[in-house]
Every structure is written in C-alpha cells, then in structure tokens.
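Structure incoming, see below.
Every protein chain but one is kept in place in this view of the complex.
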Amino acid sequence: MTLPLLSVTLATLLIGTVLTFVAKEKARYVALATSVVFLLEVAALLAAYTVWPGPVNGSPGYANLESYSWIHLSWLSINYTVGVDGISLVMILLTAFLQIATVVYSWEETKEPGAFFGLLMLTCLGCFGVFIALDVLLFFLFWEAVLIPMFFLIGFWGGPRRRYAALKFFVYTHVASIVMLVGLLALVFYSGAKSFDFSAIYVAAHGLSPTVQTFLFLALFFGFGVKFPIVPFHTWLPDAHVEAPTAGSVLLAGLLLKLGAYGLIRWAVEILPIGMSHLTPLLYVVAFASIVWGSVIALAQRDLKRLIAYSSINHMGIVLLAIAVYSQLGLLAAVLLMFAHGVVSALLFMASGSVHHTFGTRDISKLGGITPVAPILATMLMVGSLASLGLPALISFPAEFTALLATWDRLAYWVLIPLVLLVVTAAFYLWMMQRVLFGPQRNIPEKAHDIPWFETAAMGILVALVIVYGILPGFLVNVIVNSPVYGFPGFP
Amino acid sequence: MTDLSVASFLFLSGALLAIGLFGILTRRNFILLLIAVEIAMNAAILNFVYFAAFAGTSQGLSGQAIAVVLVGLAATEIAVGLAIVLALNRQRGSINVGEATTLKL
Amino acid sequence: MAVSFGIVGLLGTRLKKLEYGGWIAVGFAAAAMIVGLLVAAAEMLSPGSYTDQSFTWLHLPGSPGTFPNGFSLVMGSLVDPISALMLLVVTVVGFLVMLYSIGYMHHDHGLPRYYAELSLFLAAMTGLVIADNLLEFFLFWELVGVCSYFLIGFYYEKPSAASAAKEAFLVTRIGDVLFLLGIFLYFTVYATAGGGAGWAASGFKFVSGSTPFLAGAMGGNTPLLTVAGLMMLAGAAGKSAQFPLHAWLPDAMEGPTTVSALIHAATMVAAGVYLLVIASLFLGFTPDDRLAIVAVGGFTTFFAATMAVVHPDIKRVIAYSTISQLGYMVLGVGAGFAMVGMYHLFTHAFFKALLFLAAGSVIHAVGTQDLFKMGGLRKPMRVTAIAFAVGALSLSGIPPFAGFFSKDDVLSSVYTAAQSNPAYWPFLILAYATVFLTAYYIFRAWFLAFSGDKSRDPTLPAAHEGPWTMQVPLYVLSALAIVAGVLPFTPSFGSLFSLGGATSVPPTYGTTDLVLSSVSVGLGLGGILLARALWGNGRVYVLAPDSALQPMRTILLERYYIKAGYDWVGLRIVYGGSRVADFFERYVIDGTIHGFERLGTKLSNGLREGQTGLVSDYASYVVAGVIGLLILLLFVAPLIIASLGGP
Amino acid sequence: MSVEELAFLGLAAIAVGTAMLALLVRELVHTILWVAVFFVSLSGIYFLLEAPFLGVLQLGVYAGAVTILLLFGVMVTRKRIFSKEVATGISPFPFALAVVAMVVLAVVAASLPVPVTLVRSYDVTLLSTALFQQYGAWLVLLGMVMLSALAGAIYLVREGRE
Partner (left out) sequence: MDTTILATFTPELIVLGAALLVFLLDVLGVRKLETFGAVAVSATAIALLAVVADLGFAPLAVLRTIPASSIDLPLGPSLYVVTSLGLVFQAIFLTSALLVSLASLSRPSDEKGSAVFFGLLLMATVGMLFAAVASDLIFLLLAVEITGISTYLLVGYTRKDARSLEAAMKFYIVGALSSSLSFFGASLLFGAYGGTSFSVLARGTSVIGYPALALAGYALLLAGLGFKLTLVPFHAWAVDVYDGAPDDVSAFLAGGSKKIGVFAFFLLFTGPVLLAPALGVWCPAGHCSTVTLRPTLELALGVLAVLTMTIGNLLALQQKEVKRLLAYSSISQAGYMLIGVAVGTAPALAGATLQVFAHVFMKAGAFLVVAAVLGLGVGPRVEDWKGLARQRPYLMLAFALMLLSLAGIPLTIGFVSKFVLFSAAVQAEGWFVWLAVAGLLNSALSVFYYARFLKTIYLDSPPPDAPAPPRLFAPIGYGRSAAIAIAVVAIVAFGIDPQPVLSGMQAAATHFVAIGA
C-alpha cells in the first residue's frame, strides 16, 4: 500500500470543507467538485479492494490500514488508525453518493450558502471518518463531529420549530454518545487492552468474562441504539427530520442513522459476540418494538416527512433484527438494508422536500392530485415509496428478503411480525400516494410547476441507484461479504 | 499541670467554633460578623496551643509557632475586613449585609 | 428475452409521446408474441424437456453454519412445457389486448404512461412465467402486482380508481407476505435437501438438470409442509382473488377495460393459479393442502357466481365470473390434477379476454357500464354481440366451445378425487351449482345488453362498432375461444400438457364420463334458458320492493358486506389503533421527555432560589456542608466501607 | 479538683459566656467590650498552658490592637456610637443550622473520651528560635499576606481624589 488512500480522501474532504466555508457564494461549485473527487476516490478504493488481507495476529485485518501514534501514555495508547473492510466501504460509497446528491439538490440554496454547503460537507466528512476509524478516540471524535454541523443545519436552516428540534437532536444523541463512550472506555480498560486500537481491543476482549461482556454490550447497544433509533428512544428523529432542511433530513436519514448500525456492528457485535448472545432476547424485543411502532405510528401521520421518518424507524428496526440474529446472512442483510435505506430514505426526503416547496405544504390531508402538475416529482416520490415498501427489482428487496430469511432461519414464526408489518408499511405508503399523488387536485398553488433541473438530477442519481442496485445487488454483496467478520471462526 | 485532659480543651474550642459559626450565620452587622470570625479563629489558635502542650518533643514547638503566625494572620484579616466595611459604608451608608443583596439568583 | 422486450417497450414509449408510441409498444408485444410462439413450438418439438439458463445474482460463500454450501440467489430462465404454454397465453392475449388498446384508448390522455405500464406488466408476467426459481418468481410476482396497481389506478384523478388501485395492491400484498412466509417454510425443509447442494446453495431453483429440483425430497406430509402449502395457497388466493382475499378484484374494474381484460385473462390473476400449478409440480402439496385448496376453490366458485347474478355493471359481472372461474382452476389443482387447472386457465384466458374486449367495445360505444341502461345493441354491434355470445357460451361450458372441455375436465377431476376422499363432495356439488349460475348470469348480461330494440336509457349515444384494431382481436379471440378446447387433443400441442410424468391429467379431455358431461351441459343450458326467460328480448325482470328476496339481493349487491368489513377493520382497528399509538407517542413517550425537561427546569430554578444574595445564607450552606461532611466521614463512611467488606 | 482545673473551668466559662454575649447584645460598643474580655480570658488560658509568649501576644494583639481597631470601625460607621443593632429578620434556616452545628461539634468533642495528659512546656527562647529558623517560611508568607492586605486595604479606604 504505497498511497495512503484513506488519509488522502480524508484530506480531500477536509480541504474541500474548508474551501467551501470560505467560498461563500461560490460554495456550491467547490462542494460539488469536492464531492466528485470524493466519489472518484471512493471508486479507486473500491477498485483496489479485492480481498482483505486476512487475520493479523489473531485480530481481523483491514484493508488500506494506516496507523500513526497520537497520544501515547503508559496506560493508554491512542492512534490515528484507519482502515476499511467491505462493510465500511459500502457505507462510504453511500456517503459519496448522498453527498453528491445533497449538494446538487441544494444547488440554489441562498441563505448563507458558504456555511450551508460547508456544514453539509462537514457532516459527510464526519460520517466518512466514522466509517474508516479503527481507534476508539478517532471514532468518537468523528462521531461527535457529525453532531455539530447537523445541529446547525437543523437550527439555522430548518422549519418553524427548528430550535426545539435541533436541541432535542443534539441532547439525545449526545447523551447516547456518552453512554457509548463509557462502554468503549470500559471495554478498553476491562479487557486490559490499554490501547484504543480496534485490533488490540478485539484481541483483548476475548479474555472478558461473559457477564462483563454483557454489560459492555448493553452500554454500547444503548449508545448506538439511540442513533438507530430504537424505540423508545426514537422521538428525536421525527422532530429532527421534520424540522431539518431537506438536505439535512437526507443526511440524517441516509447517513446518520447508519452510523448507529455501523457502530453496533463494528464496535459491539464484532468485539463482544458473547455479550451479544446473552442479550439477544432484548435485541429482538427492541427490534420488534421498533418495527411495529414505526409502522403503526407512521400510519397515523399527516406530515409527509414525519411519515417517512417513522418508516425509517421501522426499517432500522429490521436492520437491528438482522444484526440480532447474528448470522452471515443476517449481517449481510443488515448492511445491504442500511445501504438501501440510505438511498431510499434520501430519495423520499428529497421528494417530500420538493413537494413542500412546490406546493407549500407537506400535510398529506391538504395535498392531492399533484401528478399532472409535477409528473417528475410524482414519479420520484412513487419510486421512493415503492422501493421503501420493498418492491422487487428495487434496492430494498434483496436486503429485506435476506433479512427476513435470516430472521426466519433463527426465529421461525416470529418472522410473522416483520412480515405483517410489511403490509402495514405498504398500507401507509399506498395511502400516502393515493392522497398526495392521485385523486382530484387540491390546494395546488397558481404557479406550481414541476421541480427544477437540479432537484431532478439529484433524485435521478438516487433513482438510478435504487434501480441499478435493485437489479444487480451482487456487486454490493460481493464487497460486503469480503469483510473480516464473515470469516470469523465460528460465525454462524 | 497534669490534670487537664485534651477532651476538656476540645470541648472549649468546639464550643467557641460553634459560637463563631452561630454568629456568622445569624448576625447581619458586618462588624459582628468580623467578631464572629475572630471567635472561630481563636478557637483554632487555642487548639494549636493546647495540642502543642500535649504533643511533646519538638513537635510541640511548631504548634506554638503556628499559633503566633495565626494571631498575626487573624489581625490582618480583621484589617482587610475593616477596610471593606469602610468602603461599603461609604458606598451604601450601611454595613448591614442583609441589605447588600443585589447580586443574586 | 421477453423481459427485455418489455423494458425496451417501456423506454420506447417514454421517448415518444406521439400517437405512434402505442404502436411501438404493440410492435414489441408482437415480437414478444412471436418469440412466445417460437418457444412454444420448440417445446412442442422436443416435449417434456427443461431448458434452464441462470446466473448468480447474489452469493455468499459457504461456512460451517446453517449454510455449509454457501448461499446463493440466482436469476434465470426456465423453459419447460408449462411455461411454454403459459408464455403462449400471456404473449398472445397480451398482444391482442395491446392492439385493441390502440383503438380503445385513443382518446385518453397519458397514453405513453399507459403503454409503458402495460408493456411492463406484460414483461413482468413473462418474467414470472419463465422464472427458474421461486425467488425470481416472487420478484416478478410483486412486479406484476405493482403494475396492476398502476394500471388499475390509471385514471388516478378519479378517487375511486386511486382507491381501488391501493386496495388491489394491499390485498394482494397480504397474500404476498404469506407467500414469502411459505417460501421461508419450504426453504427450511429444502435448504440442504434435494438435488445439488440444496436450495440454499442453488437459490430456490425449480429444476436441477432434467428433473424437478426437489424430486428427491418431495412428497413429505409433515405439518410444516402443510403450512407451507397453505401459504402458497394464500399467496395464490391474493393474486387470483380467491376467498377471502377476493375483495379487490371487482373494484379493480376502475381501470381501463383493456387492463381488466389483461388482468383477468392472462396476467395477474393467472399468476396465482400458475403459482399453485408450479407449487404442486415442483414443491408438492400434502393431502391436507389439497383439501384446503379444493375448499377455497369450490367455495369461491360458487360464492363469486352468486354475486354476479344480480350485478347491474357489465364489467363487474365479468369480474365476478373471473373469480368464479379462477375457483374452478384452483379446484382442479386442488384435486391433484395441476394440468387440469392449467387447461382451464388456458381456455379461460381466451374467452375471458374475449368477453372483456367485447364488453369494452360496448362501453366504448355507449359510454356506460350499466346493463340496465343498455339494450338492443345486437343490431348496431353485430360483431361484438357475436363475440360476446361466443365468449358467454364458452364460459357456460356449452360444447363445442373451449370452456366446455376444460370445465368438464375440472369437474371430472374433482369427481375423481372425491372417489377417494368424500370430503370433496360438497365442493363438487358447489361446482356443479355454479355451472348453472354461470350460464345464467352471463346470459343475463348478454340479453340485457344486446337483446331488445333500443337502449333503455335514451340519453346514450348511438352505438357503433370500434375501429379495426378493436375488431381484429375480437375475431382472433373468438376463434381461439372456440378452438382452444380441442387444441390439446393434437399430439404436438398436447405435449405441452404432459410434463415429464407428473402430468396428472385425466386420460381424456372431458369426454370420458358422459353422465357428468351431460349434467354440466344440462345445467348450463338450463341457466341460459332461465336467463332468456327472465331477460330475453329486452325484458327486464324487476324484483318487487317487498319481495322476500330483496334482502338477499342487497346482501349480494353489497358483496356479503365483506369489503365493508375489511374497510371497517382497516379504518377502525388498524388506523384507529395507529391513532392511539400516535397519541401515546406524543403524550406519553414525548410527554415523559418533556416531563424530565420540566423537572430539570424546576430543579434548576428551585436550586437557584437558594442563591439569595444574602451572604449569611451562603455561609450557612458552608456550615451545612461541614456538618454533612462530619457526619459522612465520622459516622456514615466507616459503616459503608465496613459493609462493603473493609478497606 | 486541682487549682488548674478550677482555673481552666472558670476561664473557659468566661470565654464561652463573653463570646456569646458579644454576639447577642444589641449595642455594638458593648459587644466590643465583651470581646475584649473574651480575648483576655483566652490569654489566661494560654498562661495556664504555660505558653506565656502567646498569652502576651494575645493580650497585645487581640485585647489591644484588634479591639481598638474594631472600636474604630464602629465609630466610623456609626453616626452615634451608642446605637442599637437593628434587629433584622433572621431566617430560620441559618439559625437552626447554627444550633445543629453546636450539637454536632459537641457530640464530636464528647466522643473523645481518652484523657491525654499534658506533658511539657517550652520557653520563649526555644519558640523564637524555631519561629525564625525552622518555621521562618511561615513568617515570610504571613508577611506577604500583610503586604497584600496593606496595599489593598489602603487603596480601598482611601478617598478617591483623583
């Protein structure tokens, strides 16, 4: 590995972010250029990623590994360690796509464009960092770094109750990060690793007693779970989504929720499988609760964004379920679904954002028959909804199918819960489409017209992803399963 | 000089400290507060003196030395206190601490 | 193959918003039909073979765990006699409907969308037919569902259409979900069993080489397999509108008539039966399953027919008849003769498409669907009247029309099955009763529409025949509705019905048991005669308002209140429950959070009250702290530490 | 009961009594008189403990200087020297607390049952040697305290003329 590709990419994003902040009115060009370069770099990463290097000294090896000492004391050693495996690569790919899409979507943002695009970039930078960090402190640093730009995005560019939402978001997720941090610290010190390096912790954690593992896993689960979000710690999500500007919602739903799932897989499941096995019933209960609650509440929503937000809770519940069953198939499904949900929810939030500023409201009960006025927008919303309800040949289907199959494999008839809720999910999406897209036209403003080119382009990117990866999920699967965790000894 | 027990002195100094605290808590006149602080301080000095007498060997000397230093310190504190009293009196025409409560909550 | 045609068709129509956009779609459909015919012909030449081509869609390497041989999902095409047969039906009917649409739809707006969706619909159906594994089958199955959703909701500005589309999707979705569960159940049984390395490694394949994939493992009779079979039935019931998931189909008439024709004849509803056939051939049903299938089919047959008896809407009558006829097909499969079901599907496809297209002609001409407003259309619309009559005769099972052969076959197969299991008898009786009803209601419709001298509603426009594009399909389909019944008698075509040994077709097509055939024909003729007696020659039989039959009529018109019941459950239970949950969310969960927030505020303000500004108070906190510390260090701490086991 | 004990008890009683009186009487001038008596009684106890230097120091610094200082303070801040302390509302909390403090300290003191007897005393020479050599640093620090106090206090009480 001659070129430190990950650091170079990180540097690209960092420089791009700074330039974006400085560029003021020209920020969007800088942001777009950075995003494109980022995507190319990710492509290079993917191209270079053929096989993971194999276990190193009993710890899972990761590709593109870079490690430099950062803080080194006798009792703790913190490094700048980055590396990727298939799971993180897929998430990075998602980051790159969503970054481009959000930048394009926000093309004509006029309120403080420099800051706006800069914060968008910063969020993506943080997410990228989370996905490549293989050191507790580095991980936590990026994790928190996502928080602040999102806080400002919601708080400054958001809807009428933005301040409340921003605070709620910040505090909720911050409390969760803190519990997570305690868990990670305890993991480091109880395992005797002393090093904050992932591999060192991974190796050392084998020596932990099951009880300790269980408690640690519990702490981590709560910490990551709030980001997921799991019922009943989910109420920050609808508020944050509803009040955030569209680009913010997109990143929130598309990337931030994935951070929780990714963190759980990387820092809890991989390291503490025994602790997890002791808590599996809890995970199941929480997952089922999220699935049921998300769907059922979504049915009662009248705000388009709220509806999508609750459906996110439902989908992330399925992700949790797939992780909880702890099998190759489940983990594959979880990651696939994370990617799928990232793309689909981004598409849906963009569409609902466009609905809002084209028709002046997001209230489903006030909208009606927008299809003839804005056929492109209607198509986008329709594709998003259909993908979200798990239609085959669209991206969610392979993920949901494998997730359900994995659940069946482990839990047998309990799979009926997510299955039944699939119907409910279909119900609220269909109901929404019927009200919003079809039927007689209601409350259509005089000057309403179809969405501008950049919104079309942004959503077009996502629709393309939805369809292409829906038809050919094999590419993603090959990358995902090419990860150390799938080769762990004894992994079912 | 052999019949006095440490407990009796402790009783005395404890009582004096308590009286000092009582004064600080319940009096409102700044000068009374100063006096209350002095009483408490004297309780500490008394402790050093008699513990020095009980301690034996060269350690005891330090106790008396401390007492000497503390007497000086207490006097200095009174002086500073009086300076504040005077400034306060000039400012407000009152040295009642109960009336100086503009900074609160 | 045909999939790609469909997709290209989709693109083509999207590109050109001109009149001839439709023609592009028709062209592709024609191409698909030709390919379908070629495939079928090829299959006839080398009967009973499997041609399987597939590529891996998604693959997990093996590991010592649940899937020692790895886990794969594949996509591929399997051409075997049944799929060839089905392909034939789908592409031919599809092409004809597409052609018909050119004339029928020419005045509608949104035509590009229409042709695109129709093409996709056909493509999805074709894909479903040639799928070589259960997952791919499911994939296209869903796609068929969503296309039907779009097409039923084609007139999306009509709230009823949008609502019907939603309903269709939702109800079939329930079936789909159960179907998915069925897949999982079968997966449990076959994951590592069967040919190759088991289903997990080879991706739900139907066949392995030249034999059915699960041939070795099939034939079990465990509760698990029974449940799995029932789930297949549930899936099929959703798509094929069998009781109790039938409610969506009559409402699906909100779509254009052409769409109805396609859905009812060749695509969507056929998919359900096709699933049952596939399942019965490749997965195997247990005896209990078969009884359940027969029960559902038999009951639905009769149940749907009763509703058709009173309905005033021409399309709804045909729609109920579809449900009823699908019941026959299901009956056939359930009786253990999968190919009999296919046979009826085959013939039904033609005469039902014919009926719909003919009805479409009528609607096109008079602009209403209310039978009681029509009348006397026989004269201005001779072709249509004849075509409708051919379809009706075929439906009624009158020889020599196609329906006679296949329906007779169904009846005799159930009869055969009943010999060994008396539990089949009630359903056989229901099936026979339905023959009578069928003939009655379809001819009631014919007489109402075509007999008499003139329209009962004078405001209707003067009727006329449609353009040639509408007539040609009628001719072709009429011909097929007549000859389709005997086609399987020809050796080459018949080979499509003889799937390598697992044929399960009674030796002759409806000709063995003369008694059974006579009864059914007799019942059919009786029905026709009753219809003529009541409605013939422009007469209208009106039920007296105080008639004892009036409540029954209401029940039938209200479809036994089943839809109302569903709506009630959906609105009151599900939606109501969700409102309650939402209330809980807002006021209990969020309320708790707000409560904490308020508590924090209260605490904060309360504590700040202590910051009185009075220095004596501050001193008193200090003293209180000292006292607390003294107590803690002198009395409490030693106790705590001692209780924790010393220092 | 020896003479020393009797003397101690008497002095202690005077000290406690005068301390309380000083804080409780209404007239500030009386307060200062009682405080002076209090200082003197403590000085007596120091003599009793054979710490004559401290006894003298106590007399000089406290009974002398500090008392004068306080009197001066009273004079400056009062228009009439003999004016009564205004009874201000005393909140029950500090009062209760003060009582509790007394009780707790009494309990603590009472729970020290071991009578340790007095061993020896020191003469002034030894003390001053120690004070200026071994513990000289304390005095240096005390000097700095006084420096600060001096500089600050002078500035604070100086009438601003500039």
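Letters A, B, C and D mark the chains in the order given here, with residues in each chain numbered from 1 onward.
Just so it is clear, a residue touches a chain if its C-beta (ideal position, glycine included) is under 8 Å from a C-beta of that chain, and two chains touch if they have at least 3 such contacts.
The structure displayed is predicted, hence computed values, not measured ones.
**Student:** Please provide the labels of all shown chains that the missing chain touches.
**Tutor:** Contacts of the unshown chain, counting the full complex: A, B, C, D.
**Student:** Could you please point out the subunit D residues that touch the chain left off the display?
**Tutor:** 108, 111-112, 114, 116, 135, 137-138, 141-142, 144-145, 147-149, 151-153, 155-156, 160, 162
**Student:** Which residue numbers on subunit C touch the omitted chain?
**Tutor:** That gives, for subunit C, the contact residues 600-601, 603-605, 607-608, 610-611, 613, 615, 617-619, 621-622, 624-626, 628-630, 632-635, 637-642, 646-647.
**Student:** Contact with the hidden chain only, please: which subunit A residues?
**Tutor:** 70-76, 137, 140-142, 144-145, 147-148, 151-152, 155-156, 163, 166-167, 170-171, 174-175, 178-179, 181-182, 185-186, 188-190
Convention: only the chains that are shown with their structure count from here on.
**Student:** Please work out which of A-C and B-D is bridged by more C-beta pairs in contact, and write that pair.
**Tutor:** B-D
**Student:** Rounded to the nearest whole Å, what is the centre-to-centre distance of subunit A and subunit D, using the mean of the C-alpha atoms as each centre?
**Tutor:** Using C-alpha averages as centres, the distance is 70 Å.
**Student:** Roughly how far is subunit B from subunit D, centre to centre by C-alpha average, rounded to an integer in Å?
**Tutor:** Roughly 6 Å, centre to centre.
**Student:** How far is the middle of subunit B from the middle of subunit C, if each middle is the mean of its Cα atoms, in Å?
**Tutor:** That pair's centroid distance is 95 Å.
**Student:** Name the residues of subunit C that each touch 2 or more other chains.
**Tutor:** As it turns out, subunit C has residues touching two or more other chains at 614, 616, 619-620, 623.
**Student:** If you look at subunit D, which of its residues touch at least two other chains?
**Tutor:** Residues 90, 94, 97-98, 101, 108 of subunit D touch two or more partner chains.
**Student:** What does subunit A use to touch subunit C in their complex?
**Tutor:** 232, 235, 293, 296-301, 327-329, 332, 369, 371-372, 386, 391-393, 397-398, 401-402, 404-405, 408-409, 415-416, 419-420, 422-424, 426-427, 430-431, 433-434, 437-441, 472-474, 477-478, 481, 486, 490-492
**Student:** What residues of subunit C sit close enough to touch subunit D in their complex?
**Tutor:** 614, 616-617, 619-620, 623-624, 626-627, 630-631, 634
**Student:** Residue numbers of subunit C touching subunit A in their complex, please.
**Tutor:** Touch list, subunit C to subunit A: 56-61, 63-67, 71, 73, 135, 138-143, 146, 149, 153, 156-159, 161-163, 165-166, 169-170, 173-174, 177-178, 180-181, 184, 187-188, 570, 574-575, 577-579, 581-582, 585, 589-590, 593.
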